[in-house]
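Here's the structure, in structure tokens; my notes come after.
Apart from one protein chain that is not included, each protein chain of the complex appears where it belongs.
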Amino acid sequence: MASDNGQLALPPGSSVTTTSVLGAWARPDKPTGLMNWVTTVDHKKIGIMYGAASLFFLLVGGVAALMIRIQLATPDSTFLSGDAYNRVYTMHGTVMVFLVVMPIGAAFANYLMPLQIGARDVAFPRINAFSFWVFLAGGLMLNTSWFLGGGPDGGWFNYAPNNGIIYSPGHGIDFWNMGLLIAGIGSMTGAVNLITTVINMRAPGMTLMKMPVFTWMTLVTQFLLLFAIPVLTVAQVLLAADRNFGANFFNVQQGADPLLWQHLFWIFGHPEVYLMILPAFGIVSEIIPTFSRKPIFGYPFMVFSGIAIGFMGWGVWAHHMFVSGLGPLSVSAFTVGTMFIAVPTGVKILNWLFTMWGAKIILSTPMLFSIALVTQFTIGGLSGVSHAIAPHDTQQTDTYYIVAHFHYVLFGGAFFGFVGGIYFWAPKAFGFLMNERFGKVQFWMMVIGFNVTFAPMHILGLQGMPRRMQTYSAVQGFGMWNMVASIGAFILGIGTMLTVVNLYTSHRAWVRQGRPNVGADPWDARTIEWSIPSPTPEHNFDTDPVVTHLDDWWHRKYQKDENGKLRLVHTGEELAQAGNGEGVHLPAPSYWPITLAFSLPIIGYGVMYTFWLLIPGILLMMAALFGWAFEPADNLDLDDHDHGHDDQAGGAEKELETV
Amino acid sequence: MSIRSNLEQLMRSRSFSFRSLRRVCLVPVLALVLASCADDKPLNTFEPRGPKAQDVYDLMNPIWYVMLVVFILVVGGGIAIAFMNRVDGDTLDPNDLPEQVHGNTKLEILWTIAPAVLLAGISVFVVDDIWNLEEKNDPEPCAVGETSANCDGLDVMVIGQQWWWEYRYDVDGDGFFVDGNGDGVVDDRDRDLPLEFVLDPDDVATATELVIPAGEQVDLLLTSRDVIHSFWIPRLNGKRDTVPGRWHTWSLNADSPGKYTGWCTEFCGLSHARMRMSTIALEKDEFEAWLANQASAAEVPSDPEAMAGRELFAANCMSCHVIRDDGADGIIDYPDDFAANVPLASHAAPDLTHFASRTTFAGGIYATYLGPGTDPNDDAFPAENYLDISELAQNPTAADDYRWNSAELKRWVSNAPSRKDMHSEVDPESGLGRGMLPFPQLTDEQLDQIVAYLATLD
Amino acid sequence: MADTTTDIADDIVDDAMGSTHDLTNDDHNDHGGDHGEDHGHGPHLSLGLSNMKLAMWLFLGSECLLFGALISTYLLSKVNFLQELVAGNPYVVGTIGGEIEVEMIAQNSVEPMFDIPFTSASSFVLLMSSLTMVLAHKAVLEGDYRNSRVWLAATALLGSVFIGGQVYEFTAFYREGLTYTGNLFGSAFYTLTGFHGLHVTGGIVMLAALLILSSRGKLQADRAETVELVGLYWHFVDIVWVLIFTIVYLIP
Partner (left out) sequence: MAAEIDIHAHDDSHPTEKQYWVVFVVLAVLTAVEVAWSYMGLEGVALVAPLIIMMVVKFLLVAGVFMHLYFDTKILHGRLFWWTFVAAIILAVAVYFTVFATFEFGI
């Protein structure tokens, strides 16, 4: 296997003070406070911002969810009008998918992946910052629709021709379209960046098959994004052309076929489903071995089943369209394909179970959430198989059975994994452990609330309750289970909110105790991000780690004694790096990513309202591109540039192409 | 072609009357409502009432048990493993490690192959069922004038629009269209435009309720005039989308007479939740009588109040609605350009020729007739005014006990957008609106007259 | 030690990546990442590839899906447009008008719209620009900066000629009655070729930036990769035109 003699030592003590020379828009020099966050290119800060933004959007989407549940709790409710209900449920779905689950996955990928592969940062730190800001800009733009005439009202998949200007006048759908188009740019650049990072920035010795499972799942996820986002982009460009420029792509009168939208949307949409769940799979694949005190069972099969899910995710999109009138041959092919995606998913679940088999399990909060993911996701997976069966899907699709299914997959699956991840890596990110007792209360509230909310929806769906119904009448007999689900939703809502409350109170307690050091490795964990102090120092690793094993950190701690028995030979604290960053040079912060990102919504508003707005928008964008292109990658290069560039392999102006 | 001959006979005899028709058509319909809809879950997919739905149910039934076993093993097993292997983290000796198992290739291969084989086995039945569900009475479109057995069986076109359903019965068995392109075959290529249908004027048009003969497969041809809808009668078959510009086939078959309700299941805009429908299966002879009645023109009323209503209707409603009647002034037949001047995106509103023979109106959300216990003037919106099937069921008296829901009808005619969300305002740019306009200019008396006229249209 | 399955799998994966050697000499400098590096000790590059080049290829992979979707949309729209036109849908008939529409109906094809000799010429121009692009890259690599500027300028010029041709073509089509909003074919044709034109324009801007750098003496052999990256993008845009030219123009 790869040898380790490529180990790099950093030259000690070559710290360089940096200066900036470009005037008002000069490179920020050691910014503080808010400016520190606005201009940062540090993958850890960006990861935390992704997390914070998605928690904010979670609040928005959660309030929308509770409004839906209040409306549906009783028959013939008039809490929300038909119009308001359509906007609220559309925003709930859109926000939860694009602005909560996707970015919280990006938060973990950004924060953890470079640490897990022993890198200083991602491959392109400024593009990383841009990815975040452009996601935020798109998300905020979408949410300004609440105040500018109402949100979109077409559902999160927004079928044509109902999304056309005739059937949805006003700007609601335009906000959906422009907001997600802009956010999609961030996903695309983020994908390029993170894939490059995983492929190219791993520590010496860390071959692909020694990467932690979470890093693997990040890689698969980003490949899915890389190829899926452009398809959605095209669909949205066509929609914008129709709505804003009078084109005819979905004009049925002219002979257009509305199924084009469905195909394009679901070619994107199905990989999208997997790119929401796979990061959570990665997270629990880290948590379960740690608290089982065993390696993950069947690591290569975990990896390859993840890759297989990624591949097969491209061949099953039409199962969202079984009743759209595809024809029996297509339906048969996609039915079989969809059923078989259960195989790699089942492999993953069984491997988790067998990791726990014969283990010594510490039921900490992250572990509880991970077990919840395994079990709840299994339920979602089983109901998934039941509507992979196309004849049965004709009864189930667009009913609450589907709603139950995807909430079991995306909430009980993905989101539980993410909450577990927050508990697990909070000490690494913030320096304190979250309160365990509180965490367990939260866990039980969420699990109970979740099942009380969504289990009845299986019944409702099979009893024939269609989704996206503003109201129903007493004669359909849906009243009781809807009331149960609404009660559960409030328990679940409070439970979810406790994540933030626990972060806050645990932080308060930690500060009150004088910020005790939690130690580099509070969980006795397995991967190398636990070999550096908590919270992670700005420069990550003092020296580049050299990797010899899968779960390298654990293998450094536990080795065989003379009797061939595995023993703890060094504690984590003995082995941990000191966090001494003397002489480590880091990429410098920049104003341009956020400037470029926020020029895009101006253009978006311009397309929607008045083309005059395009002028300042495009000017700002050009200025930002220009500034970015001619800003050195970091201040050090700028200094060197004054000495001439003959000794530079990459150079000061090589950023040109990073735009 | 017994339907057609029956129809011709009825037409020729000219002997049907208002009263007899009410007995022929409305009484069985209402009786069925009473008899079959006592169930409190009218949309339940677990209670199939037709061979197609039964097919789906039978396919899925054993799979539920397989799923249950997997559920118990994985979820129960997972929780049990976690519970049994738990240790106390605070007092744990770090050297007390469990056996460090890295994996087991044989096991992995086993649990990759085994579910794959299981799923492959299931998929044989699934694929077979997919093709079974597609089976039609008439596999090919019929040639013009063709009367082979191939062209037997009732065909109905289902047209979805915001937010009601239109049904076209191919009563004369010559296809739904005129052979417009002259290729000798009547099929969907004979349409003029994707969204506008120049249909065979000999066919019967109804709305909201699909009436079918029990025990026979009825083939449906589905399309839409505006956005995508989905036609779903859960107890008879699964759903199928109606997509504008596309023509999908589907079929229904009810084992026994009864009323089977459904709901539009593809989100279709503002009043999606108020786009409901039902299928009423009748005995064969009752169905034929019903169809004969639907094919006939409406009678010109004799009552002066209704006659006044008829004139008001002609003055206010005719630009969208159609009533085929046999008056000397030849009230409305489908005008050739009826699509051209109508300020509706769907370019159509329900055909009201036999309005009073339907049990619901306004897209299936209001009852045309009320049971004895219902208060017709209850203004509470919308609960009390929905067709309350269970209440009807509790009063199995004669159909004559049902009263004309004139209160709700008046409210509907005078201001439909206040009863059901619609975009009735006409967009000045496109000249399009979607929904029924309010008629604030109609006085209470005029509304009474219109409603009285509508009551004669059975 | 990790178990043997892991090792075997490791071999498989590394082999798939094309590895024939151990990563013994991966002490490459960062050859283009904008990661802050220390001199001579750039961040470890696991596969020894340039970050920028890898990123560019990933981006181009993503673009394949983008243009694939646009080409599919075009094909579907064309088929549907012709079907409605021939069937005489009054919302479609007359949206182009004149001789061309009559010819389209007669031939059941959109071919009468196109001016194949003209488009062939502009395709040739774009192909030629690919040649000048690689020559520019080669010149920079060899330190022949004077020639590199000539070739870069030639590439940008040929690209501009292509764009000029497209502008001419659009205006001509527009005058002949094919508008963006008139029918499905117009919407799809202008969107597909317009998207490609925007990509070419973006490429021209990049080339112009390279020219500026070069004229200031900042584009030397050690920066050849920058030229290569712009070249990759440029060739990709050329490849897309190869597809569009055959699929849109030549196949009726």
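Letters A, B and C mark the chains as written, and numbering starts fresh at 1 in each.
As a convention for this text, a contact is a pair of C-beta atoms (placed from the backbone, for glycine too) under 8 Å apart; a residue touches a chain by one contact, two chains touch by 3 or more.
Please read these numbers as outputs of a predicted model, since none were measured by experiment.
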In the full complex, displayed partners of the excluded chain: A, C
Options C:51, C:95 or C:130, residue touching the unrepresented chain: C:130
Options C:112, C:165 or C:231, residue touching the unrepresented chain: C:231
Among C:58, C:113, C:178 or C:219, residue touching the chain not depicted: C:58
Residue numbers in chain C that touch the chain omitted from display: 16-19, 21, 27-29, 31, 40, 47-49, 53-54, 57-58, 60-62, 64-65, 67-69, 71-72, 75-76, 79, 116-117, 120, 123-124, 127-128, 130-131, 133-135, 138, 141, 221-222, 224, 228, 231-232, 235-236, 238-239, 242-243, 245-247, 250-251
Interface with the undisplayed chain - residues on chain A: 199, 227, 257, 259-260, 263, 267, 314, 318, 326-330, 647, 649
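Here is the rule we go by: only the chains that are shown with their structure count from here on.
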Distance between the centres, which are taken as Cα means, of chain B and chain A, whole angstrom: 41
Mean-CA-position distance for chain C and chain B (Å): 50
Rounded Å distance, chain A centre to chain C centre (Cα mean): 30
Touching two or more other chains - residues of chain A: 253, 255-257, 298-300
Interface hub residues of chain B, defined as touching at least two other chains: 102-103, 105, 193-194
Chain A residues touching chain B - in the complex, by the definition given at the top: 75-76, 78, 81-83, 86, 153-155, 159, 161-162, 166-169, 252-253, 255-259, 292-295, 297-301, 323-325, 328, 331-332, 335-336, 339-340, 342-344, 346-347, 349-354, 356-364, 367, 371, 374-375, 378-379, 382, 385-386, 389-399, 462-477, 524, 558, 566-568, 571
In the complex, chain B residues that touch chain A: 40-46, 53, 55-56, 59-60, 63-64, 67, 70-71, 74-75, 77-79, 81-82, 85-89, 92, 94-105, 107-108, 111-112, 115-116, 119, 122-123, 126-127, 129-131, 133-134, 162, 193-195, 222, 226-228, 230, 232, 234, 237-241, 243-246, 248, 263-274, 345, 381-383, 386-390, 421, 423, 427, 430, 432, 434
Chain A contact footprint on chain C (complex, rising order): 1-2, 5-10, 13-14, 17, 22-27, 29-39, 41-47, 49, 51-52, 54-56, 58-59, 61-63, 65-66, 69-70, 73, 76-77, 80-81, 83-84, 89, 91-92, 180-184, 186-188, 191, 195, 206, 209-210, 213, 218, 222-223, 225-226, 229-230
